[in-house]
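Note that this complex is displayed minus one protein chain, with the remaining chains in position.
Per-chain numbering from 1; labels A, B and C assigned in written order.
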Amino acid sequence: MHIMVTNDDGIHAPGIQALAAALGELGEVTVVAPDRERSAAAHSLTLHSPLRVFEIRDRFFAVDGTPTDCVNMGIHRLLPFRPDLVVSGINHGANLGDDITYSGTVAAAMEANLMGIPAMAVSLATFEASEHFSAAAGVAVRIARQILDNGLPADTFLNVNVPNCSADKMNPPLITRQGRRSFVGTVIHKTDPRGRTYYWIGSDEPDFNDYEGTDFYAINRGHVSITPLHLDLTNYDSMKIVSGWNF
Amino acid sequence: MHIMVTNDDGIHAPGIQALAAALGELGEVTVVAPDRERSAAAHSLTLHSPLRVFEIRDRFFAVDGTPTDCVNMGIHRLLPFRPDLVVSGINHGANLGDDITYSGTVAAAMEANLMGIPAMAVSLATFEASEHFSAAAGVAVRIARQILDNGLPADTFLNVNVPNCSADKMNPPLITRQGRRSFVGTVIHKTDPRGRTYYWIGSDEPDFNDYEGTDFYAINRGHVSITPLHLDLTNYDSMKIVSGWNF
Amino acid sequence: MHIMVTNDDGIHAPGIQALAAALGELGEVTVVAPDRERSAAAHSLTLHSPLRVFEIRDRFFAVDGTPTDCVNMGIHRLLPFRPDLVVSGINHGANLGDDITYSGTVAAAMEANLMGIPAMAVSLATFEASEHFSAAAGVAVRIARQILDNGLPADTFLNVNVPNCSADKMNPPLITRQGRRSFVGTVIHKTDPRGRTYYWIGSDEPDFNDYEGTDFYAINRGHVSITPLHLDLTNYDSMKIVSGWNF
Partner (left out) sequence: MHIMVTNDDGIHAPGIQALAAALGELGEVTVVAPDRERSAAAHSLTLHSPLRVFEIRDRFFAVDGTPTDCVNMGIHRLLPFRPDLVVSGINHGANLGDDITYSGTVAAAMEANLMGIPAMAVSLATFEASEHFSAAAGVAVRIARQILDNGLPADTFLNVNVPNCSADKMNPPLITRQGRRSFVGTVIHKTDPRGRTYYWIGSDEPDFNDYEGTDFYAINRGHVSITPLHLDLTNYDSMKIVSGWNF
């Protein structure tokens, strides 16, 4: 059994360390991860500049690229065998609802799925200094074992969010759908020491609609949330409506 | 009527120039686009460094960020009014099938959709030096008029691909679903002048499954392809299967 | 006669446009300059990533690198002949005293000098929106003609600063030595929208010692300042003192 681990918080983040260590009980683990934080990298791919790889210790490879780059580097170059599973995380902070489209953590699992490799993304639902990475890593191992035992359904990868608490306080996993966010963004501006204006994209705490069955609803009640995803963004219901338009 | 235009090929690309000019017949156009090429940026967002804006001429703003950053800068800061429509493109090269998840062009429309603003992405299906941007811009205007007249269905934005030919040779629009790619990736390696290894993520010509009803099928036969998208990546069919697992 | 022009404000800056146009009366001009602002790049060289070149119009090449990179690209790759002269500028803002060690404008002339090519850097002594680039370009042409007629002395390149006024109000050139700055730096800190601290290196208006014979003294009195520079940083007076130490 061979497992590749990646993330978007960077190879030195505590979440990936906990994850790699815990998955060791299922098989051989190779880590291929960004050399520094790449949050909100989404599914971006480095096409117009080259990548560098640094083997920082045995089976730990740092890449100066995005999570999606790391999956490519791992599968096509660094791993001796095609892995049985790719696990991305443990992200520091939830990846819920529409926000998963920004997520480098989820994108890494998406990339593995495109290559036909079973994959999941794992996130810890907190922005506090996180104490419960090892509990979350335990959850990841349990789900990984299910994937390895059952296989994933066709065209499916998993987005897992784990509440930030110890294992005994966690509620059991719920299979959820992707929630919807009530989006309120902002851009602030400031002046630098040379008198020039610069801007920051601000972010409020994302506010999700607390509908039953969603990832947000599950996390909000202390459950592990498991959302099966695919890559098909087609809105089938809208196809008929748009077909009636007069081009 | 106010329209915001962006892209991922950069503000100096011919595709965005043709698009902005053509949309002028529908209303006032403001361009907010990356200062240079940001292909394969996906839905990435610049959270940890600030952004700069340069007004390179009246209503043309260059931002040193991604297409998604540009939509934020435009809507939250640079535009005097909330636009009636956001159009992203015209991308040099198709955005078809699973590959749309890498696309900065599509991500910009996705971001506008998240903000509740009608949006579409427009791409010209060629990687040759492209002669037919003005024909594609004409198609964009026709579809934009339909959006402004009919409104888009709930939770929907459009991904439009246009064949690279003159208007009279183009076949009529088909409403399509997102196709599937036969993925074969690669990573090549080389040695730099200082003896260190570097890597390039390679890309073959993407090879799509030519199934009827898909975006690829339409483009392959000279039709304009219009795919209604949403942000819900949930694989509903897989929810039941995974629910039967034994966690 | 072949002249290469570069700068550190980027290829679109008004100073390089004025300079390239004015030097046209002395011979054929090729511009190889950074694609965007690279102030305070000093003599930095891009060794660990590759460079891209864009010919934005005939004999105007934009490089995604530093001024020093541009000199390398120009001399070793883009120019058909070895140039008779490299001129860097016209920088927006003076390059005086110790501050020349930060300057990308001066570094480009330094790099040409290392290659054995006559070179000078030209800067306009203002941080206001600058109206007098064409007057400064006229000065550059006059000095360039002297270099081409007389040759530069061995191991010498020129650092030219021009006061920001019309040609008729300018005082004649003085041959100066590099002045000394009274350095007071600062670092300010702020908090980004995600609660993380970031820092800006601040800069007061540099305050120079107004000693007769220096570049600062000349500019301060409306003269063009011409400082012959070399690459030898050895402090010969200190060699004896340190030789007496007891290692």
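We take it that a residue touches a chain if its C-beta (ideal position, glycine included) is under 8 Å from a C-beta of that chain, and two chains touch if they have at least 3 such contacts.
What you see is a predicted model; the values in this text were computed from it and never measured.
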{"item": "Among the chains presented, those that the missing one touches", "value": "A, B, C"}
{"item": "Chain not shown, touching residues in subunit C", "value": "37, 39-48, 50-53, 66, 68-69, 72-73, 75-77, 98, 100-102, 104, 107, 110, 114-116, 142-143, 146, 150, 152-153, 155-156, 158, 172-173, 175, 177-178, 181, 183, 185-187, 189-190, 196-201, 203, 224, 226-239, 241-243, 245-247"}
{"item": "Contact footprint on subunit B, counting only the chain that is left out", "value": "48-50, 52, 186, 188, 190, 192-194, 200-203"}
{"item": "Footprint left on subunit A by the chain that the document does not show", "value": "35-36, 47-48, 50, 192, 194, 196"}
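Heads up, the rule we're going with is that only the chains that are shown with their structure count from here on.
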{"item": "Innermost chain by mean C-alpha position", "value": "B"}
{"item": "Chain whose Cα centroid lies at the greatest distance from that of subunit B", "value": "C"}
{"item": "Inter-chain centre distance, subunit B versus subunit C - centres from mean C-alpha coordinates, in Å", "value": "41"}
{"item": "Between subunit A and subunit B, centroid-to-centroid distance (C-alpha), Å", "value": "23"}
{"item": "Subunit C residues counted as touching two or more neighbouring chains", "value": "48, 50, 192, 194"}
